[in-house]
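A protein chain is absent from this complex, but the other protein chains hold their places.
In order of appearance the chains are A, B, C and D, and numbering begins at 1 in each one.
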Amino acid sequence: MTAASLTAVRSFVATPPARPVEPIERQRAFAFKGVGKRFGDKTVLDGIDLDVPAGQFLAVIGKSGCGKSTLLRLLAGLDRPTSGSLTYGVEEQGHSRTRFMFQEPRLLPWASVVKNVEVGLTGIASGAEATQRALDILGEVGLADRADEWPSVLSGGQKQRVALARALVGHPQILALDEPLGALDALTRIEMQQLLERIWITQKFTAVLVTHDVAEAVALADRVVVISEGRIALDLEVPVERPRRRGSVELARLEGRILDRLFG
Amino acid sequence: MTAASLTAVRSFVATPPARPVEPIERQRAFAFKGVGKRFGDKTVLDGIDLDVPAGQFLAVIGKSGCGKSTLLRLLAGLDRPTSGSLTYGVEEQGHSRTRFMFQEPRLLPWASVVKNVEVGLTGIASGAEATQRALDILGEVGLADRADEWPSVLSGGQKQRVALARALVGHPQILALDEPLGALDALTRIEMQQLLERIWITQKFTAVLVTHDVAEAVALADRVVVISEGRIALDLEVPVERPRRRGSVELARLEGRILDRLFG
Amino acid sequence: QELKQFSIGYQKTGLPVIARQQQVIEKALSDKGVTVKWVEFTAGPPMVEALNVGAIDVGWTGDAPPIFGQSAGANIVYAAALPSNGEGEAIFVKPTSPIQSVADLKGKRVGVGKGTSAHNLLVAALEKAGIPFDQITPVYLSPADAAAAFASDQIDAWTVWDPFFAIAETRYQPRVLARSSEVLKVNTYFLANKDFAKAHPETVTTTISALGEAAKWADQNRDKVAAALHEVTGVPLDAQIIAANRTKFGIFPITDQIIAGQQATADRFYKLGLIPNAVRISDAVWTAPGN
Amino acid sequence: MSFGARLRSNGIGWLLPALVIAGWEIASRAGVMPANVLPAPSAVAEAFWRLTLSGELIRNIGVSTARALAGFAVGGSIGFALGLANGLSTLSRGLTDTTLQMIRNIPHLALIPLVILWFGIDEEAKLFLVALGVFFPIYVNTLLGIQSVDPQLVEMGRVYGMDRRALFFRVILPGALPAIFVGLRYALGIMWLTLIVAETISASSGLGYMAMQAREFLLIDVVVLSILIYALLGKLADSLARLLERLSLGWHPAFQNG
Partner (left out) sequence: MSFGARLRSNGIGWLLPALVIAGWEIASRAGVMPANVLPAPSAVAEAFWRLTLSGELIRNIGVSTARALAGFAVGGSIGFALGLANGLSTLSRGLTDTTLQMIRNIPHLALIPLVILWFGIDEEAKLFLVALGVFFPIYVNTLLGIQSVDPQLVEMGRVYGMDRRALFFRVILPGALPAIFVGLRYALGIMWLTLIVAETISASSGLGYMAMQAREFLLIDVVVLSILIYALLGKLADSLARLLERLSLGWHPAFQNG
């Protein structure tokens, strides 16, 4: 079965199906080679090596201020590394389809909620089709009834969900998410995790998720990277089949290993 | 032993000591009576009754957009209820010592990090003493070396910690915290929880903590309130002695009850 | 080159206003397909400024403005002379003022337009009364500013021409200290841009003869003159009646005697340091070709 | 705010002007304030009526408004275009901004003698002065507005693949709009100010001419009337700009809840 036909099949499956975890021969999405980043004389990242195959779901974990957001900004081309180099996979030359969900919502204050989501469809769809797709995904993040309001009247978590909807509505090749679910309660959080996983499985993009929730990382990612003191302190595959069961012994064991590394 | 001498003793204890959980006869900190709040024709809160004794640690939980921030704003007098009434304990007449940590950091962009923390000492200390106390608490949130920078160069979690330091540095009578640890990684989060608990035990203020982390709520609070559809859906004492052990069966059982209620 | 539009500068009084109302110049030039544009000025100096750059082709001012202009090297020529302002220009004070004569002006503030014919009147009147010019305080004001300053007693005396003098007369019944006719033997002048006069001499002569016709009509129809002036300028009728009744109408070629008079004025200005360099009037006199 | 309260709070604002006008009229009638220093309000009203009946007022207002709008259209559109160009292109800014900032420091009314030399004394001169006066507030504020658009939002737009056009219309222009409106309102003020001075250069119609003539003839009631008319026209232009502002900045917190 080719990757393409797999996608076609998957998109007709309602619940997330199993996905092979063996590293099949895949194209590279992007690679960091000895990447360092300094602000003034403060070294934030220092020799990061990271090779990510296309379609992988990578989670990045680290303590507050360790440089996670900086790493994503480098990946999205929003900042230049002070040393080292970044390379992208063939399709990703201009990395035009890298979508970035920032740590802050960054909603356009002068556009209604649905128009803000339509921003995610720039160059993909427009007019009535864009509106329809934006409304659909707003329904999925539970905000269908707020479509026509200004962002300023939304609660913190609602704003974050609008930003998530905007990131997911397009068909990105690489999707970078900077703590996308930080402001959400447990239930909404799990719903959003499921939404994210479902869309990732359907669209097969490369996902890079920064999170501070280790359970979330092991539940969603194929691979977890821990950053500490500017370097990659741990690079761990998560060889657990999907759909994964939250609280399973396997996941708990991995979570433990990561927590040990983080706190040790 | 009077409450005052108890405090005096406590402040010399390095680790959080045990605290009696029996409801001793205490003064009221504040009470909501049938409080409702509407925005336009959208009812957010609808008949909230809540009587909180002085010195209690109350946690408020609820789904995104359920009205948690709105509740805190009413408590701090930043909004007026559309129906019902609020009363405060005697000391709290002008509720001058209500401190509020907002869901956004709300740091003054034109003041350095340490000056921002000193804002929390307004009317309490000034000059060199204020600076010293601000530097001390900055050390406790792990940002002593960033004291002289502008807030704009901090990471998301660092900003949140500065806001936390500002809220904790004074001696509030009521401290309202709106998702104070939402942007923090697990380790920093636990450190901050311990800091918060330690200061609460030393200073004996009334704490109202909005959080979306149920484990955090049962680990820290004397009492957990769940808001759902504008009403209090669950009002639960947490009769567990301090210091509490994370992951204990008792706490896990309470967490389960709350999650049931939230997701049920 | 072909002349399309002919621009004439005028002030709110005198012969050109009548000519405009009678349309004599338009009629005289109509067979050449030239249109006439009338441009209003409040005083002579800005008109000389406009003449210099060719913004207007011809214009009518008092005696002083062309002297200032010539001293500055302005590109203007004297094309014809008109009678002086005579009765219609004076130094005057409010009736309540303690100032009784020109001699009393010593040490006082006198409002006057710099480089205007009234400026010349003030200089000459003081000279006649034996008071050096530097013993008064001249306050150089445009007619509009001077009117306000006179009304609020910011200046002790005002020197100005018609219709502003006539308006002040109707409003304040002022005490007149000196009139041009008593002090000076001067003219007013019809000026032209030098290049224009060289390129279109026939237009200048046609205009002068048309003005001559208008002058004849005006002299015989004084009753209608005031109404005409009022209609064109918007100046209150009672003031224009006063002004019209004391205006001498006429236009004539520049004679050596006129040149000598004007030269005397120029020399006086130079002596007083009002102009930076001496000028020779005869250098700037235009003579119609064939004369 | 209840309707009553709003009425009261507006009422208090009109209290002072009403008192001033009443006091003024009384002082004039009692002879405390001589008519040649400040005519009574009723005298000004009379002058208004007189000039309206004769049609003079309407004609002069028409002429001045036409001049103002023509100058505004020219200067405003050039200023807007250059502001956009220099806000969006570093090359264009590098080439022209230094020059423009140098010219900006020349008070445009100081140019009157040169303007007469270059443009003569006709409509062009007035148009040029108004256009020049209007140009800079529009240019500076358009540039400032574009430069102060939240860079986080621009970054977002780029990451979401907006092309230059989309970025401009969906992020930059809406973000710059508040500043552009500030510039617009300043420009409208400068427009009338310039016209007053420009219409004293040998005009034979227009409000400035009417005011100048009234000054010369000591018709203080007409002088005061023309000042009031200027104020009224200024107010009208400003209100129009505010209306536009309110319509296009509905999302802005400052324009919510009335």
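The rule we apply is simple: a residue touches a chain if its C-beta (ideal position, glycine included) is under 8 Å from a C-beta of that chain, and two chains touch if they have at least 3 such contacts.
As the structure is a prediction and not an experimental result, all values here were calculated from the model.
Displayed chains that the missing chain touches over the full complex: B, C, D (touch as defined at the top). Within the whole complex, the absent chain has one touching residue among C:Y140, C:W217, C:F252 or C:Y270, and that is C:Y140. Of the listed positions B:K68, B:R99 or B:R146, the one in contact with the omitted chain in the full complex is B:R99.
On the side of chain D, the interface with the absent chain consists of residues 9-10, 12-17, 20, 36-38, 90, 94-99, 102-111, 113-114, 117-118, 147-148, 151, 182, 186, 189, 192-193, 196-197, 211, 215, 220, 223-224, 226-227, 230-232, 234-235, 238, 253-254, using the contact rule stated above. Seen across the whole complex, the unshown chain contacts chain B at 76, 78, 96-100, 102, 104, 106, 108-111, 119-120, 122-123, 150, 152, 166, 170. Residues 45, 49, 52-53, 68-69, 71-75, 114-115, 139-141, 144-145, 148-149, 151-152, 154-155, 275-276 are the ones on chain C that touch the missing chain.
We adopt the following convention: only the chains that are shown with their structure count from here on.
As a whole-number value, the distance joining the C-alpha centres of chain A and chain C reads 86 Å.
If each chain is reduced to the centroid of its CA atoms, chain C and chain D end up 38 Å from each other. Annotation for chain A: residues 104 touch two or more other chains. Annotation for chain D: no residues touch two or more other chains.
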